[in-house]
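The complex appears here minus one protein chain, its other protein chains still in place.
Going in written order, the chains are labelled A and B, and every chain counts its residues from 1.
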Amino acid sequence: MTIVAMPILIPFALAISLLVFRTPKTCRWVGPLGSLAIFVVSLALFFRLKTSGILTLNVGGWEAPFGIVLVVDYLSALMLMVSSLILIAVSLFSIRFLPDDFPLPRFYFFFFTLTMGMNGAFTTGDVFNLYVWFEVMLISSFVLITMGKKKEQLEGGIKYLALNLLGSLLFLAGLGLLYGKTGTLNMAHLAEILKNDGQALLMNTSSILFFVAFGIKAAVFPLFFWLPSSYHTPNIAITSLFAGLLTKVGVYTLIRFFTLFFVHDQQFWHNLLLIVAGLTMVTGGMAAASYYETRRILSYHIISQIGYMIMGLGIFTPLAIAGAVFFTLHNMIAKTGAFIASGMIAKTKGSFHLKEVGGLYKQNPLLAVLFIVPAFALAGVPPLSGFFAKFMLIKAGIESGSYIITTVALLTSLLTLYSMIKIWNEAFLKKQPENHENQESIKLNWADYVPLAILATASVLMGIFAATVFTYTMEAANQLIEPAIYIDMVLRNRTP
Amino acid sequence: MNSVILQIASKYVRWLLVIFSVIILIRGHNYPGGGFIGGLLAGLSLAYKGFAFTPELLKKEIKIKPEGYMGIGLILIFISIWPGVFLKTAIMQGVWFTIPFPFTEGFKFGTPFLFDIGVFFTVIGVTLLFLFSLSYEKIWK
Partner (left out) sequence: MEVVLAILVGILYTAGVYMLLRRSILKFIIGIIFMGNATNLLVFLSAGLIHGSPAFVDGTTTNSAQLADPLPQALVLTAIVIGLGMVVFILALKYKFFEVTGTDDLDQLKQTDSQK
């Protein structure tokens, strides 16, 4: 089943082609069309999955526990689909919004290697292979975040690099201990071994190392400091790419690891996850409320919303996991949309600072409409996608009796709403401040609206067809909670 | 650095290193060695000139740019992925055949070897890239 490897091979081929054809003109075509190809392949994978169950591929023909295996189940397929949608939007956005002297071939080269790493992380079924894909992603993101070579970018880059390098070292250490204990690195095989292991408590050393490593990538509460101090430094196109994808890969691996094989000692882990989730939500939301720079507000928001995804994982009922998956998908779309909108505000008005902009509602009603969709989706206003995601999580929280985290989640929604309304008020409703009147605003071309329109439509559609998305996320959650099918499919290539 | 001995030696040692790296590359499938180590040695053979003179001189005189080496290597790797799909069962599966060679059993050539050559070239490119990006433009007196 070669198609399983396609989400990795297509970006690889595109990156090579960009090494050969290095003119900005080819990049303008290769970027969006390549992203479209990845999206089409992800769709094909999804429909294949719907008809024939979990897809596996033994790379190199080596049987499952010995070789590397690529697996696509519902969680992977959904993540692949949504992330490639974001790739389309960002590749279109970056054509219009990167400055003219920006090295476009380099940007798209690392754009596609980042995609390759991310898709590899989504599809792999082997822990060490996951580490390699993480590093591919990390190196590409290092180059992207320091592109431009201004002082702030180098500074943000060093901060970003420091904590993420530490994270990958901890990942590797955890992996070593895991291998020393079990003698395998295949995820399905690990799940099978650890399920019947009386000494599974010994795994806590390893799992806490993994938790910290993925926690750094996902930016959960005590480990998020790299994110707000580096995400506002690079070009806005790069920030929107990172905001939509990078932290969510961390969340994806957390969900994968803590449902598939780190399922021992549930009392401790679920409490820890819930505490971390609550603190992540509150600190992110409160910090966002205190800033007046759109990129910073949105960066802290990423953190706040990671909390919801971890909350779903901590409650650990099928509905909660489904809610976490739904929330992740919705958040990827809406967050990228919000960042793209802030980039458009900045292009029209020349500043990211809310005190220096205003009067956009009168001047550009289309942008206002397109901004309000991702913003209200993030805040959880019905009928947009965020409402249903939060509804699922809160329902699951009440059903399982986790009242504290549910209350925290509800109150954090208010903080989110407050920040979004702040951006809305300051940038759109308020009059243009008089001391910044002289800045002439730039008219946007129709092509500038396309990426945001794609994401806004996706968010609205996710709200309207919430029932369909819900069935698929529920399917994903069931596969995660009952990993027997996954294990049988990977190890013995058959359904039980 | 301005050592005459090193500069003269660099002319001859370079080719020794290149030959050695190719030997390491070829023996790599069954014995210690392989594309990565071979590539490092070959990259070093190019970098030798950079050490003896200046990296800038090397940058000017080098015929293929580091990106070029990486491109060649990545293309070879990409090619080596596919034969397994069409001739065997899975992607990246090794496909081997023997090229007859007089006086020996023949030279075994296969997609893993092609992959190794790809790694070899990529590593040369990366080594040069490292050298160029880390060389400090101070002329030591």
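Quick note on the criterion: contacts are C-beta pairs under 8 Å (C-beta built on N, C-alpha and C of every residue); 3 or more make two chains touch, one makes a residue touch a chain.
Computed from a predicted structure; not experimentally measured.
Novice: Where does the absent chain make contact, in terms of the chains shown?
Specialist: Taking every chain of the complex into account, the missing one touches A, B.
Novice: With the full complex in mind, choose from A:159, A:189, A:217 or A:256 the residue touching the hidden chain.
Specialist: Candidates A:159, A:189, A:217 or A:256; residue touching the omitted chain: A:159.
Novice: Which listed residue, A:46, A:292 or A:391, touches the chain dropped from view?
Specialist: A:292
Novice: Sort through B:96, B:109 or B:130 and give me the one touching the missing partner chain.
Specialist: For the chain that is not drawn, the touching residue is B:130.
Novice: So which of A:169, A:201, A:464 or A:484 would be touching the chain we can't see?
Specialist: Residue touching the chain left out of view: A:169.
Novice: Please give every residue of chain A in contact with the chain that is not shown.
Specialist: Against the left-out chain, chain A lists 128, 131-132, 135, 138-139, 142-143, 146, 149-152, 154-159, 161-162, 165-166, 168-169, 172-173, 175-177, 179-180, 183, 185, 229-230, 232-233, 291-293.
Novice: In the full complex, which residues of chain B touch the absent chain?
Specialist: Residues 30, 36, 126, 130, 133-134, 136 of chain B touch the chain absent from view.
Definition applied: only the chains that are shown with their structure count from here on.
Novice: Counting only Cα atoms for the centres, state how far chain A is from chain B in Å.
Specialist: Distance between chain centres, rounded to whole Å: 37 Å.
Novice: Any idea which chain B residues touch chain A in the complex?
Specialist: 67, 70-71, 74-75, 78, 81, 84-85, 88-94
Novice: Report the residues of chain A in contact with chain B in the complex, numbered from low to high.
Specialist: Touching chain B from chain A are residues 2, 5, 9, 12-13, 15-16, 19-20, 57-61.
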